[in-house]
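Missing here is one protein chain; the remaining ones are kept as they sit in the complex.
Note that the chains take the letters A and B in the order they are written out, and that residue 1 is the start of every chain.
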Amino acid sequence: MANTVNAEELHAERPRAKPSGSRTAAWRQALSVLVIPVLALISALILSAFFILASDVSVLSAYAAFFSNPVHALALSWTVIADSYRALFVGALGDPGQIVAAIQLYITTGQTQPLILAFYPFTESLVTSTPYIFAGLAVAVGFKCNLFNIGAEGQIFIGAIVAAFVGYSFTGLPWIVHMPLTFIAGAAGGAIWGGIPGWLKAKTGAHEVINTMMMNYVAFRLADYLLNGPMKRGGPTGFIPISRDIEPSAYFPQFFPAPIRLHMGFIVALLVAAAVYWFLWKTTLGFEIRTVGANARAAQYAGVSVTRNYIVAMALSGALAAMAGAGEVMGVNHNLANAFSPGYGFDSIALALLGGSHPVGVVLAALLFGTLRNGATKMQSLAGIPIDIISVVQAFVIMFVAAPAIIRWIYRLRSEGGVQVVFTRGWGG
Amino acid sequence: MAPLLELDSITKQFPGVLANDHISLTLEHGEIHALLGENGAGKTTLMNILYGLYHPDEGKILVRGKEVRISSPDQAIHLGIGMVHQHFMLIPPFTVTENVMLGEEKLKNGVFLDRAAVAERIRAISEQYGLQVDPELRIRDLSVGAQQRVEIVKILYRQADILILDEPTAVLTPEEVEDLFRIIRGLVKRGVSIIFISHKLKEVMAIADRITVLRGGRVVGTTRPAETNSAALARMMVGREVILTVDKKPAEPGDVVLDVENLQVLNDRKQVAVDGVSFQVRAGEILGIAGVQGNGQTELVEALTGLRGITGGRTRILGKETTKATPRQILETGVAHVPEDRQRDGLVLSFPVADNLVLNTYYLPPIATGIVMHRGPILAEAEELVERFDIRTPSVEVPAANLSGGNQQKVIVAREFSRPIKLLIASQPTRGLDVGSIEYIHRQLVERRDNGCAVLLVSPELDEIMSLSDRIAVMYRGKIMDILPAEKATREQVGLLMAGVSA
Partner (left out) sequence: MRTRVLTIATLLALFALVAVVACAPAPTPAPTSAPPTKAAVSALKVALVTDIGGIDDKSFNTTAWKGVQDAQAKLGIQAKYLQSKQQTDYDKNIQEFVQEGYPMIVTVGFLLGPATAKGALANPKVNFAIVDYTYPDCAPGAKVGVDCGSDKPIPNVRGLAFQTDQAAFLAGYLAAGMSKSGKVGTFGGLQIPTVTIFMQGFQAGVQYYDTQHKANVQVLGWDTKANKGLFTSTFTDPDKGRTSAQSLIDEGADVILPVAGLTGNGAFTAAKSAGNVYAIGVDTDQCVSVPDACSVLLTSVQKNMDVAVFDTIKSVQDGTFKGGVNYVGTLANNGVGLAPFHDLDSKIPADLKKELDSVKADLISGKVTTGVAALK
């Protein structure tokens, strides 16, 4: 079917493209898909490098003296950037040399401690990714129903509050009961919290963006109140706004000896992602949600209750977000404190977009976020780079992936772009 | 003298589709050249090449005898080529002036937009060509016809003298079509040359100087209205003999299926849109509802199918009260609905064809057991419907958006007609379709009737109503003016009723 390689390449991304039978075409398609993200990440890292330099006092002073010693300034810049990114990698995935050495040591002597330490950074990345997976799924499910759930952060708080409460107030339960109960209770709390804006939208048409945002404030202040009052550790005489620790029977078990904190929540997150995929694409309820999201009028025409699906989708979204909060309480913190979320719920909006609102995409995007975020600690510790730089890297990656035109322009990639699609939609031939 | 515009052997390949296959065509000075072809024949692709949106794989374009390479609409405009798209490229909250100057802003003192000067020129152009465009009005306050004239002004403002009109009548009322034709003739008199893209035989016969027919990406032939007739053109377009008149047996009406009593419905602005309407549709007959668009037909159909609340009166289907029923309850009584706007209401364009084919049966066995859907039966059902209803699609897994308009309509027809139905409500079922598809849909409607289905046909196209209906109801300002037996109704009579004049 392809007459020239050129034409094939040019149109590889057209939505109209038929799945090609030939293997080379498939490869070429795969490659063309890879180009943009590869360049996006490279560009993001390059751009962020400038921020890293700007944040380093010694570099700035070297540049102040640039004309007297330009070589020093440039060499120092290179060192700083190389050190930073090396630290980012080591912090996120571990030091390859250390890992190899630890494995050798384990084989020869059976020592496990070096092994644990070598794999600690990698497992920490998974720990950090876990709440991102849940929260990303939450926002993605909302998107699938054409709902913009800005309230994930508040729902995360509710999930954490409920999980903490159930976690410490039920004592003497066997873990097989207590752990699932805690998790499900947290999720149910989020379902209600998310369902309220859904219900308001269904019944009154109130926009979910506004209501989820407002529900955030209610959740934050509720947490403040509870942590300074009824849930404060040590009761009324206690003096710090942290809840009691939950019972060990409500813990998500951690798989490895300390300091590795990888816990069952990560596995649960993957299972939930699979379940969300199944739900959205293999069940009638998911079909309805997607139909409403893609074309509410057509859904109504087909006999699907649009309003009911708004409620269902928001409740589900809230439940998923709440799982992030419950997971953090049950797996890592074992108590509730106000500072437990650095804004997972807000990051997850970008994350869901990056993941194309698809569970697989969300999981991969969450792993990317978790990895970057975890590596940032090492970058701060080894290279003295402010931890916030990593938000800049994340932002650039998302911007570039969301706006491939920039990347095409920077790297002079040929493309006829998506304009055609817009212009040629319609009934004409 | 060289032709104003010459396309020489233009070829354009999309993956899986040869959209244009060595197409050659010329446009002379002051000519109206119609490009006729079914949906998917390659008309729009060709024009997008001419307008710089696509690059041809082969072939050349000559403007005023000189070979040119057009790589953007901007360049096209500079070469004097302007295009009015089917879907207007206007910004609703902006005024006519602002829309016209957009992209070519005129500045006063180098800083301020010189709206007054632009408005003045728009008035002049409007005057000269009889376009009746008021530069101060906002686009959103204009009728569709007026919006189209603004698009034309935009092009004339940029001093283009080659005007491409892509399916310009698809969105217009019969009256507006007449206006447009008058304007087109005026433009030609003043030296503008026009490429008129259409799939409607009558229009092409009425307006064109020359007609080039495309089929499957190739030129089938070029002719003049005087040298041909509708039947011959239809044959060229479709590639086979086309029956332009509907052949049907006399109706054999049975029991009442749809019973509407004193129905009152409000529109979105809470005004009464359907005002005390009563009628019945019996099994085995087609009741046509004629009327100029916007006289309450849309609201009527939405009310009957449960999509819009009923504020007065009642509806019954097969004797069952359905006044307050949900869309699903109505569907389940055996009602099929071909909606007026297929892309907005009838399809989920981003979903695969297969999913669209089960859009209202997705929850029933064998497609679903409990809440679990089974892909196998969905695909099997879809394959069967694609086969049976001759839906042209590369596969049932491609998004419905990728299908041509006619095939999208076939997806809806296939879905609605394949269920065991007692009542068929078809709203403008052939809107925007080509000859071949119209013929097909008409045959399907009559076949349903003959199988004992009650059919309610709503259409603003008088010809369609006249040729298909057994009885004709005419709607005007939310009321039914009269219901006539088809064999006794004349065009004039119905036309008068549509204008609100009682016989």
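Assume contacts are C-beta pairs under 8 Å (C-beta built on N, C-alpha and C of every residue); 3 or more make two chains touch, one makes a residue touch a chain.
All values derive from a computational prediction rather than experimental measurement.
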item: Partners of the unshown chain among those that are drawn; value: A
item: Sole contact to the chain not displayed, among A:Val127, A:Ile161 or A:Leu200; value: A:Val127
item: Chain not shown: contacting residue from A:Cys145, A:Ile158, A:Ala187 or A:Val332; value: A:Val332
item: Option from A:Leu53, A:Val292, A:Ala326 or A:Ala383 whose C-beta touches the chain left out; value: A:Ala383
item: Contact set of chain A toward the excluded chain (per top definition); value: 13, 30, 33-34, 36-38, 40-42, 45, 58, 82-83, 85-86, 88-90, 92-93, 95-98, 101, 117, 120, 124, 127-128, 168, 221, 224, 228, 233-235, 237-242, 244-245, 258-259, 261, 328, 332-333, 335, 337, 339-342, 354-356, 358, 360-361, 364-365, 367-368, 371-372, 377-378, 380-384, 386-387, 397, 401
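Here is the rule we go by: only the chains that are shown with their structure count from here on.
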item: Sites on chain B touched by chain A in the complex; value: 13-17, 37-45, 48, 53-55, 57, 85-87, 166-167, 170, 197, 214, 305, 307, 326-328, 331-332, 337, 339, 344-351, 355, 359-360, 362-363, 368, 371-373, 375, 394-395, 398-399, 401-402, 404-406, 432
item: Chain B partner contacts - residues on chain A that touch it in the complex; value: 1-4, 7-8, 11, 14-20, 282-285, 287, 290-291, 294-295, 297-305, 416, 419-420, 423-429
